[in-house]
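For this depiction, one protein chain was excluded, whereas all remaining protein chains were kept in their positions.
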Amino acid sequence: MIVSTPLGAVLVSSLPRKVGLLGAGRIGAVHARAITAHRGSDLVAVSDVVTDNAAQLAQAYGTVARSSDDIIADPSIDAVLIATSTDTHCDFIEAATAAGTADLCEKPVDLDLARARACQEKVAATGQPVMIGFNRRFDPSFNTLKSALTAGEIGKPELLSITSFDPAPPPVSYIKVSGGLFRDMMIHDCDMANFIMGAAPAAVMAVGSGAAFCYDQRIELLASDGLLQAQNMLENLVVKSTSAGVTGAKPQHFFLERYMPAYEAEWAAFVDAVENGTPMPVTLADGVQALTMAEAATMSVKDKKPVKLVEVT
Amino acid sequence: MIVSTPLGAVLVSSLPRKVGLLGAGRIGAVHARAITAHRGSDLVAVSDVVTDNAAQLAQAYGTVARSSDDIIADPSIDAVLIATSTDTHCDFIEAATAAGTADLCEKPVDLDLARARACQEKVAATGQPVMIGFNRRFDPSFNTLKSALTAGEIGKPELLSITSFDPAPPPVSYIKVSGGLFRDMMIHDCDMANFIMGAAPAAVMAVGSGAAFCYDQRIELLASDGLLQAQNMLENLVVKSTSAGVTGAKPQHFFLERYMPAYEAEWAAFVDAVENGTPMPVTLADGVQALTMAEAATMSVKDKKPVKLVEVT
Amino acid sequence: MIVSTPLGAVLVSSLPRKVGLLGAGRIGAVHARAITAHRGSDLVAVSDVVTDNAAQLAQAYGTVARSSDDIIADPSIDAVLIATSTDTHCDFIEAATAAGTADLCEKPVDLDLARARACQEKVAATGQPVMIGFNRRFDPSFNTLKSALTAGEIGKPELLSITSFDPAPPPVSYIKVSGGLFRDMMIHDCDMANFIMGAAPAAVMAVGSGAAFCYDQRIELLASDGLLQAQNMLENLVVKSTSAGVTGAKPQHFFLERYMPAYEAEWAAFVDAVENGTPMPVTLADGVQALTMAEAATMSVKDKKPVKLVEVT
Partner (left out) sequence: MIVSTPLGAVLVSSLPRKVGLLGAGRIGAVHARAITAHRGSDLVAVSDVVTDNAAQLAQAYGTVARSSDDIIADPSIDAVLIATSTDTHCDFIEAATAAGTADLCEKPVDLDLARARACQEKVAATGQPVMIGFNRRFDPSFNTLKSALTAGEIGKPELLSITSFDPAPPPVSYIKVSGGLFRDMMIHDCDMANFIMGAAPAAVMAVGSGAAFCYDQRIELLASDGLLQAQNMLENLVVKSTSAGVTGAKPQHFFLERYMPAYEAEWAAFVDAVENGTPMPVTLADGVQALTMAEAATMSVKDKKPVKLVEVT
C-alpha cells in the first residue's frame, strides 16, 4: 500500500512496482516524469517506433529502451502505460491485457467506435484492469468541483459549461491524423461532462467556430443553490498594479504545464486501484462513452441538428 | 547541457549526473523527489543517521542506502545534497567539498555565526561550488516579482513586506533544537529580502507576536511607479458562490505543497550551474548574510531597539 | 452644458432642467434619487395612481405631488420620466411627446409588439426625443466591455454569454402582470446582446430552467484575440482568510444596489443628449427590437425550435 500525499508522510511498505512505457513522444515524456516521481513506481523500460526517441527518454530517466513486444512479454513488468499513436491503442491494450499486465492507455481508445467497442469486449473477457487516460478527472480543481456537487453543497445541477480552448490552432500534421478536434481533444470535455454529471447526455448539439488566444480551461456549474467555478491556473501569482491597471499572469501555456499535477495524480490513482484491487477510476466503457459523444457531435455539426446518443452506431 | 522546461522539449545530451543524498527525513524526502523527477539526475545513494529512514527512502525511489562517509568518498558521485540536521551542515559541506563534489546544502548554514564563517573560509580555499538551499528564490511567483523589479517595471523600490506564517506553532521538539524561529525559519525571509532588494539592510528592528491560521506566504513591494504582489497559492482554483457568500480554497497547507515546484527548480538551477560552470545562484556568503540578519533580529527583540548588521560579530 | 463627472469638477452654466416623474413605485423611487443627485436636474413634480405613494416620494425629495396629466401639460416642465406600469407606457409616451417634452420611459415599451410599433410610428411623427430605460448599457463595467470590443482590443467576437439571474423567483403578483420573464426581465439581456454585438441576432433559440441563489449578473465575450469578462459586483471588498478557506462577500443583493450607478449614468446620458441635441443613446427602435427578441424567445420555448426574428409579427 502506497500513500503518496502528503509528500513523504507515509513511506512505502512494498517494493516499487515495475512499469513499462510504450511511446516516447511528447505525452510519453509526460508519463515518464509522472511514473518516475511516484514513490512506489519504477520505470524499467521505454519503447517507441522511433528508437532514438526511446533511447533518449530512457537515458534521461536512467532506464533502458526496449521494443514494445519485449516490454509486454516481460513477466517482471507489472504495469504498462500505453502512450503510442491512437491507431495502435486497441492492439496494445489487447496484447498487454492478454499478457496479464494492468494497463493505463491514453485517450482516445480509437478513432473508430466499432473498433473501440470490439476492444472493450475482448478486454472484458480477460478480466484485466484497464484505465483510460482522462487525466483531467484528477485535476485538483475539477475534482474539488465534482466533490462539492456530490456533497450537495450547491443543490441540483442545472447548467454545466466547460470552456476548453487550446492556445493556438493545431498544426496541419495533427489535423490529418487526429480524427478531428471532437474525437481527439473535445473528447476530454465529453468525459468531463459525464464525470461531473454522473451520466451521459441524451443528445448532443454542436456548432463550430474558432478562437484561440490562450490555454483557457475553465468549468462553471450552475445549480439550484449555488454556482461552482473552476478558474484558470495562472503562470504565477504575481499581480502588478500601476497607473495603467492591475495585471496578472496569463493562464499556464498548455496542457503539459496546466495538467502535470493531474497526470501525476492519475498515475497515483491507477497504482492505488491496482494495489487495492479496486475498480479503475476511468474505465474502457468511459472511453467508449466519450467517443460516442464525439461521434454524435461530429454528426451534429454536419447535419445542423441535435443527435441523440442512441442514434450513433 | 540540460534544459528541463518546458517538459520534454529538449532532450539531454549527456549521461545523468549521479547524486548522493545525505539525510532521509522530511526535507530529504522532498529533495529525493526533486532529484528523481529531474531528467538529467540519477539519485544513486541515500544516507541517514537513522538507517531505517535511509532504507525506506532508497527503496521508494529505487536506489540504495549507504553511509554518509561512503557517499562522500565515492568518486563516481558528482554531487551531494546535504539535508541532515543543522549542526552537521558545516562538517558535511567541508568534507564533501574536500572530496571534490558539487554540493547543495539546506539552510541554515549553522546556528552559530562564527562556525558558518569558518566554513565559508574553508570552502573558499577549495574553490568547490556550494549552493545554500534558499529554495524560495526559485518560486515562480517570487522570481517573477524580482524580475519585474529588475526590469524597471515599477520604478524605485520603497517598501518591501514579506508575510510568512506557518499554519501552526512548531512542536516543542523543534523549538529545543531549531535555534529559534529567526535562525531557522525567518532566515528564509531574510534571504528573500536580500534577493529582492539586491543588498542586505543596514539595520534590523524586530518585535515578536504569535498568530497562526494558515500557511500565509505573500510578498508585497511598493515602488515609485507601482506595486507588485505575490499572492498565496491556493489548494485549488474552485470558487463557490451561494447565498452565504463567495468562497475559495485556503492557501496550500505547508511548505511541502506550496514550495515543491521551487524545490524542483532549485535543483535544476544547481545542476545548470554545475553543468555550465557558472556561479551558484545562492552562495555560502548569502547563507552567512541571512544568518547575520537573523542574529541581529534575535538581539533586537531582546534589546528592544534596532541593531545594525555591523554590530553583529 | 453640464458635465457631471468627476463630481463637481465643472459647474453648470445653465438653470437646472425641470423634470416631472410619472410613477412613484419601486422603480420611480430609484429615478427620483438619480434625478435629485444630478447637478443639472430639478425634480419638480411626482405623480402616481396611488396618490399616497406620490405624496410620500414628493415629500422625501422636497418636491410636490401632482397628477400625471398636469405634469405632462405643464409648459415649464422640460422632461418627463415615465416609470408607471408597463400597460400605460405607450399612452404616456405619446401624450408627453405630443406635449413637447423630452422623455425617458422605463422598459419594456409594451407587452404587445403591435402596440409598441404603433407608438414608435406616432412618436417618429412628432420628432420628439424618446429614450428607453435600458439602464444596463450605462453600467460602467458593461460599458467598458463594449468599448474594449469596439476598440479592437480582443479581435472579432465569437461567443457572447450573458448571465442574468434574480436572487429569488418573482412573486405571483408579478408573474400575473409581467407578460413573462422574457418580456419583462430577459428583455434587458436581449438589449445588452444587441448593444454589445452592434446588431440583433438572426434567430433565437430558448429553453427554460430555474435556479436562483444570488443576483448573478455577468457578461463574458470570447473573441479571436482574447476574452472579456464583466464580473459580479460584490457587497463589499473584504476577504476573510481562516483555516476554513478564503471567503468574500456575495454579489450585491438586487438591481437597486447593483445598478444604482447605472441609473444615475443613464439619467446623465439622457440629459446630455437633450442638452446637446444629439441622438438618444437608447431609442424606441431599440426597445421594439428587444421586445421582438423576447417574443421570439417566448415562441421558441413553446415550439422547441429556433425562431427567426423575421418570423415574429
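All chains are identified by letter, namely A, B and C, in their written order; residue positions are counted from 1 within each chain.
As a convention for this text, a contact is a pair of C-beta atoms (placed from the backbone, for glycine too) under 8 Å apart; a residue touches a chain by one contact, two chains touch by 3 or more.
Keep in mind the model is a prediction, meaning the values are calculated, not measured.
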item: Among C:S47, C:S68, C:T101 or C:S141, the residue in touch with the chain that has been omitted; value: C:S141
item: Contacting the left-out chain in the complete assembly, out of C:A37, C:A73, C:A118 or C:A212; value: C:A37
item: Candidate in contact with the missing chain, chosen from C:A29, C:L181, C:A211 or C:V307; value: C:A29
item: Positions on subunit B contacted by the hidden chain, ascending; value: 154-155, 158-159, 161, 209-214, 216, 222-227
item: Residues in subunit C touching the chain absent from view; value: 6-8, 11-12, 15-16, 26, 29-30, 33, 36-37, 39-40, 42, 56-57, 59-62, 140-141, 143-145, 148, 153-154, 225-233, 235-243, 249, 253-254, 256-257, 260
item: Where the missing chain touches subunit A, by residue; value: 167, 213-214, 216, 232, 234, 241-251
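Rule of thumb we're sticking to: only the chains that are shown with their structure count from here on.
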item: Chain contact topology (line, ring, star, complete or other); value: complete
item: Farthest chain (mean CA position) relative to subunit B; value: C
item: Same vs different contact residues, subunit B with subunit C, by half of numbers used; value: same
item: Between subunit C and subunit A, distance of the C-alpha-averaged centres to the nearest whole Å; value: 47
item: Inter-centroid spacing, subunit B versus subunit A (mean Cα positions, whole Å); value: 34
item: Approximate Å spacing (C-alpha centroids) for the pair subunit B, subunit C; value: 57
item: Of all residues in subunit A, the ones touching two or more other chains; value: 154, 225-227
